[in-house]
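The other protein chains are all here in position, but one chain of the complex has been omitted.
We just call them A, B, C, D and E in the order they show up, numbering each chain from 1.
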Amino acid sequence: MRDKRRGVYPGTFDPVTFGHIDLIKRASRVFDEVIVAVGENSEKKPVFAQSERISMLLEAVKGIPNVMVEGFRGLVVDYAKQKKAGAIIRGLRMVSDFEYEFQMALTNRKLNPDVEVVFMMTKDSYSFISSKLIKEIASYGADLSDFVPDFVQKRLQQELRDG
Amino acid sequence: MRDKRRGVYPGTFDPVTFGHIDLIKRASRVFDEVIVAVGENSEKKPVFAQSERISMLLEAVKGIPNVMVEGFRGLVVDYAKQKKAGAIIRGLRMVSDFEYEFQMALTNRKLNPDVEVVFMMTKDSYSFISSKLIKEIASYGADLSDFVPDFVQKRLQQELRDG
Amino acid sequence: MRDKRRGVYPGTFDPVTFGHIDLIKRASRVFDEVIVAVGENSEKKPVFAQSERISMLLEAVKGIPNVMVEGFRGLVVDYAKQKKAGAIIRGLRMVSDFEYEFQMALTNRKLNPDVEVVFMMTKDSYSFISSKLIKEIASYGADLSDFVPDFVQKRLQQELRDG
Amino acid sequence: MRDKRRGVYPGTFDPVTFGHIDLIKRASRVFDEVIVAVGENSEKKPVFAQSERISMLLEAVKGIPNVMVEGFRGLVVDYAKQKKAGAIIRGLRMVSDFEYEFQMALTNRKLNPDVEVVFMMTKDSYSFISSKLIKEIASYGADLSDFVPDFVQKRLQQELRDG
Amino acid sequence: MRDKRRGVYPGTFDPVTFGHIDLIKRASRVFDEVIVAVGENSEKKPVFAQSERISMLLEAVKGIPNVMVEGFRGLVVDYAKQKKAGAIIRGLRMVSDFEYEFQMALTNRKLNPDVEVVFMMTKDSYSFISSKLIKEIASYGADLSDFVPDFVQKRLQQELRDG
Partner (left out) sequence: MRDKRRGVYPGTFDPVTFGHIDLIKRASRVFDEVIVAVGENSEKKPVFAQSERISMLLEAVKGIPNVMVEGFRGLVVDYAKQKKAGAIIRGLRMVSDFEYEFQMALTNRKLNPDVEVVFMMTKDSYSFISSKLIKEIASYGADLSDFVPDFVQKRLQQELRDG
């Protein structure tokens, strides 16, 4: 049975940012249980391996009640169904997000009409942060303490130096 | 105490459309209880009185479980707090909706940081329906059966003839 | 019978601008016959009466082959059907146009699935011209020769002085 | 001589979707002859070869009167000129489409001022379908019967399995 | 002679918000002299008289170096020319702002090609604040201390009570 109190928050999280963490906190206030679902994303070639992205998220959400972190592969709707989640949670920041998200949500609805998509908004001062931009900035050795937790900054700088 | 299982869906509903009804159904699958909150809206001069808009909504949501309809005045965040609702529910259809909704949601968040705003999407084939457009079309005597329930169409035609 | 070679270009044209004229020229190259349909628009309180807007359009399109100007009232789709037109022609300038136009077009399609809506683009250097802005500027006595034909500028200044 | 009754509908069609087919039907009601022009698109590395994309389109438009399918290479405006077409037909779905299409249309107009670009809208319930998304979903073995004809789904699954 | 070091920041400022004040501060760092130009705006029926809006602005910008506040009527480009300003300064917050501002800027450029329009961005956490929304909220007696200076809040509440 589908459980309306469970929401799945899917993403690549390469790496997790203050924006993601804020959204997870907010989602945990609306849902009884939030599963942060870390995708494989073999196409986009993430900087961090899936296992590493999961372990950084586990560290980042420590202390937020009722949040679980898991890896997944395949379609989000299939994963949500398997987890008996009633909703897929997505963050909205910009108009271009919005259109892509709409397209995805309408496609997911066709694939599985039983799962609703709910959109939530991150804190305004985090709304411009993107994992992509952070990786770009990090490659120049800039200070990232406004964008990601310290342990993520360290891991990212290490990765860019070694990788 | 705030109850995360209760969501408030505020609007003018002048009149209720198939788009609104679809969104209420979807919200009722995500929340344990959905309160449809019908605003006074003295500024916009609605075609129907608040009491009439409430009574049309009651008729329209008959059979959707766990949905209540109420009138309210004042700020939505105050009403949501008074009702101990954990979330305000808003429908998203277009980019221009999106920006206005963001502005409202960020303002509401400042006024009451305890209430989250969640956005949901109506069925694609209802996404272009707006109460405003329907009233415009109705004034030319067009058939509205694709946009609103029959009893709403009758009430609207009567109102535009008499009013 | 519907005639695919006939297109209706509806609007308020209060007053006609270089942008409108350019679009009519372009439409006349795609359709065998273009009917410029001047709406009553009693709600928006136009500066010029419908008959005057028609007469300015007649003057403005003189010399463009296969263009007719007519007044209409009621729904555009009904008018297009009555005129046996296969298409409604609309100009697109901006993203906000786009969304409103989409909403209108999808509504029209529900009301009459036999009439297609085609969108065309005005010349880039006319794309920012709007009748609304022109009236605002005219009220300050500014030179409008980049925006409207001379005879329109004269009529507008006269109207704003007298009206 | 340019023939205003002939329209060119260019694209990659990798693969053809219900959205494309719906647009071709609509275009065939506005133009006397519609040439579906299948681009080479060597850059984007399509899943299907141009010849295969043409053959799927031929199958898909069977029964729509006055539609031809052809391959082309080079600039669309040059192809349209060579075919004596009066208009290039493009589908509009979203705001981001809109901006890209505008940029392309204005560029094409500079390259050949004799060819108009007309935009048309697909059926609302097809508006979110994109060839890109379909290929992504297909790679997970999902059911595509809401998005593409059966014979396309079979060919796509075969291609993704073998390719 | 036009002075490139002087910028005009026009608006209605009904009333001045933290967003406006932040933008004025930023502009004062880019220009040698910033003239805040308070429009009459007889059409929109502002809550505060022009003289009052000027006096609140004077209070609000006290301490920001090189800022002047003045009332104006007529076209902004004419006012900028009369003040020998090299640039008109406008704040950008949202996509819908952006389109309206573009339309205005291109129109102004036609009216006076000598004055450039430069756009600046307010602080992210002020970006959603609008005078319109603030007046709406104020009418319900909400706390405005996150949006406007205290003396503005007092004046606004007084005005809404008395007016």
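To be clear about the criterion, contacts are C-beta pairs under 8 Å (C-beta built on N, C-alpha and C of every residue); 3 or more make two chains touch, one makes a residue touch a chain.
Every value quoted in this text rests on a predicted model; they were computed, and no experiment measured them.
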{"item": "Visible chains in contact with the missing one", "value": "A, C, D, E"}
{"item": "Chain not shown: contacting residue from E:Val8, E:Val117, E:Ile137 or E:Val152", "value": "E:Val117"}
{"item": "Residue among D:Thr107, D:Ser145 or D:Gln158 touching the omitted chain", "value": "D:Thr107"}
{"item": "Sites on chain E contacted by the missing partner chain, in the whole complex", "value": "4-5, 26, 29-32, 86-87, 92, 95, 98-99, 102, 105-106, 116-121, 124"}
{"item": "Missing-chain contacts mapped onto chain C", "value": "95, 124-125, 127-128"}
{"item": "Where the missing chain touches chain D, by residue", "value": "74-75, 78, 95-96, 99, 102-104, 106-107, 110-111"}
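Note that only the chains that are shown with their structure count from here on.
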{"item": "Shortest chain-hopping distance from chain A out to chain E", "value": "1"}
{"item": "B-D or A-D - the one linked by more C-beta pairs in contact", "value": "A-D"}
{"item": "Whole-Å gap separating chain B and chain D, where each centre is the average of the chain's CA atoms", "value": "38"}
{"item": "Averaged-CA centre spacing for the pair chain E and chain C, given as whole angstrom", "value": "34"}
{"item": "Of all residues in chain A, the ones touching two or more other chains", "value": "95, 99, 102, 106, 124"}
{"item": "All pairs of touching chains, each written as two labels joined by a dash", "value": "A-B, A-D, A-E, B-C, B-D, B-E, C-D, C-E"}
